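Sharing a structure, written as structure tokens. Questions coming.
All protein chains of the complex are present and in place, except for one that has been dropped.
For clarity, chains are labelled A, B and C in written order, and residue numbers in each chain start from 1.
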Amino acid sequence: MNDTLNITKGINALKEQIDAPTAAFFSSCVHCGLCAEACLFYTETNDPKYTPINKVEPLKRVWESEYTLFGRLKKALGLAKPVTDELLAEWEPLIYDGCTLCGRCSMVCPVGNDISTMIRKVREGMVASDHVPEGLVGASTRAVKIGSPMGIRLKALQAQIKHIERDTGLKIPIDVEGADYMALLSSMEIINFPEYIESLAKIFKQANVSWTLSSEAFEATNSGIQIGSSDIARELVQRIVDGAEKLKVKYVISPECGHAFTAIRWDGPNLIGKSYSFKVVHILELLDELQQSGRLKTQGMEDKKLTFHDPCQIVRKGGVEAQPRRLLSQVASQFVEMSDPGKMNWCCGGGGGVSANERADDVRLKAFNRKKSQLEEINVEVLVTACANCRLILEEGLEENNMDMPVVGLSELISEHLLEENAVEGERDE
Amino acid sequence: MNKKTLFESLQQQGITRRGFMKYCTALTSLMALPPSMIPMVANALETAKRPSVIWLSFQECTGCAESLLRSHSPTVEGLIFDHISLDYQHTLQVAAGDAAEHAREQAMKEHHGKYLVVVDGSIPLADPGYSTIAGISNLDMLNETIEGAAAVVAVGTCSAFGGLPQAAPNPTGAVSVSSLVKDKPVINVPGCPPIPTVITGVLAHYLTFGSIPELDNLGRPKVFYGQSIHDRCYRRPFYDKGLFAETFDDEGAKKGWCLYRLGCKGPMTYNACATLKWNQQTSWPVESGHGCLGCSEPNFWDAGSFYKALSIPDGDYAKAAGYAVAAGVAVGAAAGFANQKNKANAVSQHTKVTVDDFGENKDK
Amino acid sequence: MISDSLADINVHVENLHHDFETGNLHSILSEIKFALEQLLQHKKTHSIDLRAMPWSPGEEKKLEQYLGKGEIQIEMDALGKSHFYESKYSGIWIVTHYNPEGEVIGKLIEISYMPDMIFTREEDVKDSLERLQQL
Partner (left out) sequence: MELFSNANDFLLWVRGDAFNIALGLFIIGVLVRILEIFLLGRKKDFSEARGTQWGPGLRNIVSRSVVDNGTFKRAPFVVVVGYIWHICFFIVLFLFIPHIELINALLGIQWPGLASQLVDAATVVAMVSLVAMLWHRLTHPVLKFLSTYEDYVVWFVTFLPLLTGYMAFHRMIDPYPLALGLHILSVELLMVIFPFTKLMHAFTLFIARWYTGAMMGRKGIVS
């Protein structure tokens, strides 16, 4: 590659990103500061630089000097504040370490600015000017070159499948052409939480769902979305689209992973520039649908006091809010909501690529205090969520704060309470 | 010439001390002074000398003189006029031609430094031919007459502020007295016409105290022009309550509500109509159901419609807005399309990012 | 016949509902109360020029009605008539001056034991004596 990434390309990328909503948002901001109060990086550090609207300063400067008459006049007179390499370098930690793209700021802005979408746009400029954290570069490189941000190859998945098949006696279908559903997995599920795959197998067997995995497109995560490069994201989405089209499936199931849902459900078609030939559902949407239609039957109730952590990308940015609650009501007798539940939930602190960025570890742990105090308010025994990344971050945060509490995936919880027709196996292994 | 004091001249007319005190009471009220000043007024009048007055009429309609002189019967104002020596008033005096001008010249000579000059009407500067008296231009006559005057009283809006002759486009180049007279005290008594009692009140003040009353920054006596019509209007409580007549024959108008929305200029007009009233204290414009025109204020002819509320701009704002909309759409569309081009340009210059590109800069 | 005053012109006035007040009634009444106190304590008299205030139509009448008519009425004839009467509240006098044509030229409220103008002056008494002696 002869083309190096530089400030000119960065500014150009920002210029590409600005659209009518962006212009409306910048025109409307009155510097009221309320977005700061919605951002856990500000509330837990009290550092004003984490104020969401401050994070989009580079984009604002480009908008003003490129797309407003008055701004262009100022630029011509040399009065405009320029976007420089130094500025982007200074802003890089705010954009990548101090924002999980959780979108909470976009919910509270009184003039209705979708700030988090603008921060996502700034990342495009950061990528094009090479102001990206090492951790995300590594993850993206592995995703593109190996097929998974964590470097997992097909062999590793196959090994896990073999293991699960042996343990459960269930068949995990791979590359079954013409199946109704193609399930995707996140690397973390493959490595850290293989229970998810097991749960899928159990549930789909009971509900009689025709499904498969793809050996060419099993990875659901998309590092391109996290680092903020449409070019990389497009390449990764294309693999899934190709895999699904090859197997001629009707549906693709997004796993318990937040940004993967955003990537494949909402951004994917726009990245490849056309509608899919298949539909995308989140696993919680599918489970809810199966349960509502009576195909998924559960028995027994979890009687421990538990709560549900809404993954930002699934609830606030994905619109899946009622489903997990309906599912939980079937299997948990003592479900309680955290304060600010559902679409107003606070992020775990590790989304939007922050968990892949070691540089952000300290601030991320500080940000976790928000979740910690939320949990302390309700005093629960079990924490349920639906995102492998959240789950890992929550486990780490709880451990750091000496809070002893299991974190469970919702699909897994459901699978544990499946109505067992022959009641052969025990309730639980542990 | 008669050199008696006012008291003596009244005594000669058979007026008693009680009559004199009653006269002083009325006069004090006329000058808008508090009743506690009556003894002081009486005291001053016992020694006051009869002043000489020269009345010059320039570009005017005689309305101001009419206002003063058309009273049906002798009033307090009348008594004052009985006492002053009106030595020149070309509408009223019997003498004509050279004799009239002689009277003026003689009065100027005899009372040099002590006589009052009353002016009604504005002075044309564009061409002196617009208004002359006895072949003398208004400007020359004014300059000549005020030379030995003690003070000048500009009666009516025309002489005080230029008035109707000065209204746009002001063909005669009319100006006010105060814009020409800089070295003599000028008392402005504006109004179109002024309230007669205000004219006599000012003269009474000069007669009584031998000085000019306290003036505001437009040269108007504060006792009469110190407060706005709005402040002294009996309909003011309706303004405060938000009750307004919206047409001249609606319920609000019948109930006597505030006339602001019908264009009343009361809030910006300083005059004493609300207290002194007109036609022997019978009524005044607002009481008769019509808003104040603002006739005692400068530029009142050019200040927009009499029937538009004061808060409404009086330019051709509809035209301005029309042009602005057209210009705004044109400029906005041009800027918008330029932005589209700019953005399309940026999209075309996009170079695909690959993972291999990262860190190249940092290596250098 | 030529009419002598505006009152002679036959004008039909619709019964307009101008029965509101400017609020001056209240301020005048408190001024009067204060003046009465001053009269009692310091023997200080006070006059209020009723023509120096803005009245709504009918409001001045209302004040007169409110004060009412007392026991004494005095008429003076000097440069036209003048009419003095004490209100039903002692010490409050309503004074109206007319010119020879019967038009009001002054209207006041006087707070005193007797309107000042009624008292005969010493100089006038001396003058009377002089004139009587000359007879």
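We adopt the following convention: contacts are C-beta pairs under 8 Å (C-beta built on N, C-alpha and C of every residue); 3 or more make two chains touch, one makes a residue touch a chain.
The model shown is predicted, which means the values in this text are computed figures rather than measured ones.
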Shown chains touched by the missing chain? A, B
Please pick, from A:Asn46, A:Asn208 or A:Asn379, the residue that touches the omitted chain in the full complex. A:Asn46
Footprint left on subunit B by the chain that the document does not show: 216-218, 228, 230-231, 239-242, 244, 260-261, 267-268, 270, 297-300, 302-304, 308-317, 320-321, 323-325, 327-329, 331-333, 335-337, 339-340, 343
Missing-chain contacts on subunit A, rising order, are 18-25, 27-34, 36-38, 42-43, 46, 48-49, 51, 53-54, 67-70, 106-114, 117, 265-270, 272-276, 279-280, 316-319, 321, 339-340, 343-344
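Criterion: only the chains that are shown with their structure count from here on.
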If you tally contacting C-beta pairs, which pair wins, A-B or B-C? B-C
Centroid distance [mean C-alpha coordinates] between subunit C and subunit A, Å: 92
Let me have the rounded angstrom distance from the C-alpha centre of subunit A over to the C-alpha centre of subunit B, please. 76
With centres defined as the mean C-alpha position, give me the subunit B-subunit C separation in Å. 32
Which stretch or stretches of subunit B touch subunit C in the complex? 15-19, 21-23, 25-26, 28-29, 32, 34-36, 38, 72-76, 232-238, 254-256, 274-276, 279-282, 287
Quick check on the complex: what are the subunit C residues that touch subunit B? 4-6, 14, 16-18, 20-23, 46-49, 51-57, 59, 76, 78-79, 82, 97, 99-101, 103-106, 108, 116-117, 121, 123-124
What residues of subunit A sit close enough to touch subunit B in their complex? 1, 3-6, 9, 12-13, 15-16, 18, 66-67, 69, 127-128, 130, 132, 137, 140-141, 144-145, 229, 231-232
